[in-house]
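A short worksheet on the structure shown next.
Only a part of the assembly is drawn; its chains keep their places, and the rest are absent.
Chain nomenclature is as follows: A and B, assigned in order of appearance, with residue numbering initiated at 1 for each chain independently.
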Amino acid sequence: MEQNKQIDIGNYAHIRSAEGAKTLPNKYYVSEDIYNLENEQIFQSRWLYVCRESKLRNPGNYFLYEMEKESIIILRDRRKKVRAFYNVCRHRGTRLCSELEGEFSKSIQCPYHAWTYGLDGKLIGAPNMHEIENFNKKDYPLHRVALEIWEGCIFINLSDNPQPFRKAFAPIYKKFKRWQLSKLEIDHSLLYEVNANWKLILQNYSECYHCPTLHPQLNRLTNFRDSANDLEEGPFLGGPMRMIKSGGSMTMSGNRCAMPLSGVSGEDLNRVYYYVIFPNMLLSLQPDYVLIHRILPLGTSKSTVICDWLFHPDAMTDSKFNPSDAIEFWNMTNKQDWEVCESAQKGIASKVYIPGPYSEFESMIAALDREYLKALDN
Amino acid sequence: MEQNKQIDIGNYAHIRSAEGAKTLPNKYYVSEDIYNLENEQIFQSRWLYVCRESKLRNPGNYFLYEMEKESIIILRDRRKKVRAFYNVCRHRGTRLCSELEGEFSKSIQCPYHAWTYGLDGKLIGAPNMHEIENFNKKDYPLHRVALEIWEGCIFINLSDNPQPFRKAFAPIYKKFKRWQLSKLEIDHSLLYEVNANWKLILQNYSECYHCPTLHPQLNRLTNFRDSANDLEEGPFLGGPMRMIKSGGSMTMSGNRCAMPLSGVSGEDLNRVYYYVIFPNMLLSLQPDYVLIHRILPLGTSKSTVICDWLFHPDAMTDSKFNPSDAIEFWNMTNKQDWEVCESAQKGIASKVYIPGPYSEFESMIAALDREYLKALDN
């Protein structure tokens, strides 16, 4: 395989292969039934990236994680523990909060009949319900949602019986230590509405075969052949690309826009690492900053993507800190990607669409498709 | 039951009880199938409140009652009789009128091919149809809709075989005589679009348990404990609340905004009466004015509500007439209610929603739910 000759990033590239795989049949992109099955088997079962923990600085802080049909309250309780609950009153189902973020004093009170819950979810007040025979407040706590924090990132799991997070994340639990992710702060966020299936967004991220055509600016910074995967199977997929310019970064200027993250050294100073954290997170590690995409399905052909640019607080106070160089670069690249994802969504809906062959550069999509089908079939 | 001790309005309060009832499962608020069944079993079977008769002052006057899929022409014919017909030409189905209200001269002519109907619905003109063998105009009258007038209110029934109105309305047929409803005139109307199931709006109206939390202004005028029901089962549900201030009314100022209705006397001068007229009318009787809400379902989670403020014509010419005091009060209260109904609709759609327990103050909702389930099952 020609491209491998040019890669000197580790020794994993040689095993990369699409192995004759083809794209998925179009039902996976247009069928309502499959979309509902995905919701059940994937989005109600897997750990989902929600937000950075730093969004909840103080006890009482909360925000809502809004999915297509669910609203989840994520809060920091009085003992500073982060917790998650369904935004559903146990009395008549009313949403307890409608503001997307805010601060609770010591409790959560339903605006309808003043049923009141502690920040631990326990029902602590239910006016007049003492008149009802056998009514017991302990029977009506808020519905809890499993929650874990990893590298400063909050994950939730809507399953009744979630796989333990450490087990689920074992392949990458300590992998990114050198980027000191938990210390990073969001400098900028952008929200995109994309008229494409969520999987098309993950697939688009999983190969740089499209870079020469779609991303002329990005393609000047990294050669699509200079890439490799160090995670090649399972829910975590990706690996490094070498930057053409030594000491550069993925920015409009091609130069770093912040001082390098202190744990990053050696060859990593000349690389960018791209990882899919299945099913809804994309993690892009540059020497000087980190990019996180969060994807939210809103139907078979509609998704929301939130993109965060993270920097080290020390870098943010440096006189040479120039985040717009990275923000502008990825905002441009994001828009190029979303537009082609939307074109793919439309074309795939055609009656003549049939699975097409992957190139070797799309081996990671083939792995992603395998993981997806396995998850759907569970 | 504590709240009953404070009630001295009649002797019906003691039997009020939610009897351990719980809220309805969420299918009744989100399922398309149940929504279609409701349409058939309730909205195509029960008597529906449409409008005040005074809207049709003169012979020839008409207006359209527009439902989700049907349009009904309500008109006053030349003999001053009020009639209702489906807005569907018997030739090719075209809607005969598109203007929401207006005046017919002596007939209704289809704009497409000039088929012409008398105000009694008979086909009186069908150009060129005499050439068609066996064509007989008497076979093609407009489809009639059963119609009755009660207390100045027009009701229609879309059933082929409607229950006689007097029988259906027996429990309340003469109940409201003292408010002289048929003489009242609409002073003001407001239309609201509410993203909630129609039943949530009825349920919201059926209890004042939420008043302390949701309606601080209203709660200053009536104490939610000072309420009772004099209709506790069936399609008509409700009863009186005592106003805290003797001689007051439900207004921004707490004072009457018009002279009391002449038939209202004694303790009724200090009460407001609230009734659900199942399935689409809410009747609120103040000493000085009457409020009518009409509810129109437009889908599982969408309704329109029209709210009319009615006064006696004598009061409307009085120098102290101040209707905005009542309009502003109920517009504010309506908006508080619709917002929480929308929050309930969203929360109930959650996968974790399960029926919650009613308090004793929600006994009327429990009765309403029973009536609804009975109607659905007919």
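Throughout what follows, contacts are C-beta pairs under 8 Å (C-beta built on N, C-alpha and C of every residue); 3 or more make two chains touch, one makes a residue touch a chain.
Remember, it's a predicted structure, so these values are computed and weren't measured experimentally.
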Let me spell it out: one sequence, repeated, and 2 copies placed. What is the copy number of the whole complex?
3
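Assume only the chains that are shown with their structure count from here on.
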Turning chain A onto chain B with a C-alpha fit: angle in degrees, nearest 5?
120
Touching chain B in the complex: which residues of chain A?
44, 69-71, 86-95, 98, 109-114, 127-129, 131-135, 140, 143
Complex interface listing, chain B residues touching chain A:
1-3, 18, 20, 23, 26, 209-210, 212-214, 340, 343-344, 346-353, 356-361
